[in-house]
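First comes the structure, then the notes that go with it.
The full complex has more chains than appear here; those shown keep their coordinates.
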């Protein structure tokens, strides 16, 4: 296995990585502290796995790719867990059917918590005992540890977005965060298009620092001059689109999106909006509240994003344009650590390219020139999904701050709405 | 509402009915005592509702049809429960979609237990205070109480069979009953066909005693002479059918069943049989064990039952034949109270028409001549399902003994397997 | 093969049967005389086979069951036709997929006409040369000839009803019969319920004369007293049901029918009704015309028939009631030979139990006591479809008069609408 390509030599010490691991693992449990036992098992659609499954799968990741490979006399915690909690790594075995994850009342939450703590102990033992292995193996072990830790962070976000799909479709609208977030609403940021003159640009991650294989290698790309908005689209703006019959006018829509609308497989509002007796509400992780007009619109499909852009006589940015435009912004914003669990109003002077919601781009998710997937089963991590999806950039209010990068490529299918997904407009000159 | 038709005047006192209610309600909880919190929420297929839902739905039944109608100043326990826990009574409102019952992590089990106990209290109050109402209303109230109590018993069976579908499809094969049932296996009962000369026969329930509307009225039917087996089919016999290529020979199968087999929507063995490296096992509620050959075959569809019968150069009995043949048997057998939770070997001299497994008949579930559904919303209880289903008779190892009758008509679709369903052979002369 | 059971010894001479065969085969072609080449190939839904397929399949029937079995040195007309034109007789081979019949542009209509005439010649040769075979074989041959001739008559009806589904769903609404049928409309027959006292009754076909296996054996059945209407339901009456919100009131509907309505898989009017700017039209085989109110309603599903009956505070008759009530009627009416191709107004004194539309009964299609399917592959003709369907009685305006019998059992699924299907009301006393 050649995972070490994803980790530079200056990655920091084993101790630093172990601390990182320990804090991330703890954070995952912390995110579950307000859940009832019943909440851990529900899978309201195939894409939205139960919290319990996320807790177990991220643990299995360390078992399958770290402990099983590098630990002497490795014994799995449970002989069936390799089958139950493998997501899609066919090279290590046929996984349990994805859409049935919500049907597993056993193992219980308690058993999975035991699985987590026992596995954590084994990982700590392995890392604290690294002196016994050669340098190359040591490097490999730390690389996998890092990948697993990043992987756990991805699942922190998924765990909460999947839970939101559960809660947001329950007629009782339970809140994940007990207290209501009081969003401080300022004067709305005025829409403004920044001019970029384009040119030859280096896209993607270089050899330094951690990055996923799909961000590499750094390569040149030519960008024509373009305009890009200083802010993401707000609920107020999106509501104008709705009130201007945006969902009824085919000329704004891609053919696939229009077909979904005709088949009633796409509703005529963002995923968590609810129209109750003529008044718009939005379900957020702190509960169901009247729609806050100045907050960014979120949970929209790429079809809705593109229809809105067409209605605005604009378009989505490409991922290259986005990466170029983000270059002078600091990577800061409304991330998981803020604890808001919802996008906040974009405000003046803020680096609003990061956090809040993932931003749809018009770029298909495909390989960069010179792309090489990781060796072995981890090669299935990203590469095999490079069809029919679009790239999203910037992270969301559920993304851990340390996890995101300027070159980070998230990817979802155009109809997907259940992640925190918003949009920023761009234009040709 | 005219439910009192289902209850004769000699039904016993309010006290007796109340005691019946209380003991049945307690039994339901007792049946759940070995479950983990996680087990209460799972719906592994649309037909198999979560235990939690059964606990709430049977409670709602008393709320909607008893308390709401007869209690002064009635306040529902929770304003959404009428929507969430209505099964299919459209007259009282649009029900929550059936296939989404497993997506409700809230209300929690604890909240539903509160719902049960608070509702029980209200019912007890109503019944103990009957002196204040007129005789006719009193009769109505007791009738609905009885119907609700019988309804709860039906759901006791469903709760456990639905749970079995959950456990039996979990790769961990959890046991519902912690200790293994040691079945005492005797010499197998020899197959023997009883001769019945037929003739004019009164089918169905008379006016005395409780019965569901679908069992009424008693009416005459003519039965040609027939033979009926003294026993139900065993695993050993069914295995012979399999080994004689029974699932591969179209000539035994109804066209619909054969189509399911070709589409792989019906497996080539009873629902809970598993072939592990060439050895047959059966998942039972006490765990996964090697197939016990002398036990009755159970969890088969009507298509499998009919294919087996054709292979045996026999046929299924009609429901009239079954009812006639059962006439000299006492209603006793392996019911819920035995606590086996699985059919046991049919033995000599035993009234094996009752208990163990529901027996498929060849009779379509349709109305008897002169059928009148209950008035009001309870008219939806049975009548609106009289299409495309078959009648099953005799009760199962999960049916409460007091609940069953000789005239009792259960009904399922021909492909259904998840109930305890077996077969008994019959023949023309 | 033991088909001779279906044919009595007094069936008439070989010459008579051969004349029957020749005239039926000619009638089939005659029914196609107004078709364009393009019309022969279309299969607008899986159930509605292309006319070309019917022409070939009925021919194959004689090849597979008569010529192949009884003709020396038999050579099939084309080696692939046994595969292409077998409908569902698995015993003689795997049939071509039903839903793909409309995808066969080849063989051409001309080739199939050649297939018909060459096969007819071979059949005539076989029958005119019967002197060379023994008496038993002779009897077998004539039996199969008769079954094949009856089979061809069934497909005459299907060919035209399938074609109607094609034409009736084409926005151009082509007419099958070029000239408009001028229905003579009289004063409507007043609804009247005949009383039948019931009792023990012999149902089904005896040993004399031709009948299908599913009509046999004659057996006793007990019928409770009942009322049955003197006429079938008219468009005027059905329109009243619609205008009284019949399709919107769940209380009239079986659960399965209601579900189809909610899913928009059943429209809220009979199959060929069209509401054009507020005016009701009906597509008939002579074209699209304003709805003729005094004609019988036709092309309704069993769900619609039962909902109408419930709305009328009546019910469908059972097949036994229908057969008993028809006993004093002569078998005459609006059959294929009339050339109307549509039901006509039921009129006083007319034996309106026969012809016009098949009448839905409430009886599930199942085997009579003592049922024995034909031996061999022809045993698949009727028996294997005995699940989930209902019996219809009486024939339609497309049924050949000689083909129908008082005991004739047609069968379709409750949602089916594309046959000429109507209803007659019955009531309990």
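Going by the order they are written in, the chains are A, B and C; count residues from 1 in each one.
In the analysis below, a residue touches a chain if its C-beta (ideal position, glycine included) is under 8 Å from a C-beta of that chain, and two chains touch if they have at least 3 such contacts.
The structure presented is a predicted model; accordingly, all values stated were derived computationally and were not measured.
For this homomeric complex the structure file specifies 4 copies in total, of which 3 are displayed in place.
Keep in mind that, in the parts below, only the chains that are shown with their structure count from here on.
The set of chains touching chain B and also touching chain C is empty. Using the average of C-alpha coordinates as each chain's centre, A ends up farthest from chain C. Measuring from the averaged C-alpha position of chain B to that of chain C gives a distance of 38 Å.
Separating the centre of chain A from that of chain C, both taken as means of CA atoms, is a distance of 59 Å. The multi-chain contact residues of chain B, meaning those touching 2 or more other chains, do not exist; every residue touches at most one other chain. Those residues of chain B lying in contact with chain C across their complex are 88, 90-91, 200, 219-222, 224, 226, 250-251, 253-258, 302-303, 315, 362-364, 366-367, 369-370, 379, 384-388, 414, 428.
Residues of chain A that touch chain B in their complex: 36-44, 52, 80, 83-84, 96, 100, 102-109, 166-167, 169-172, 174.
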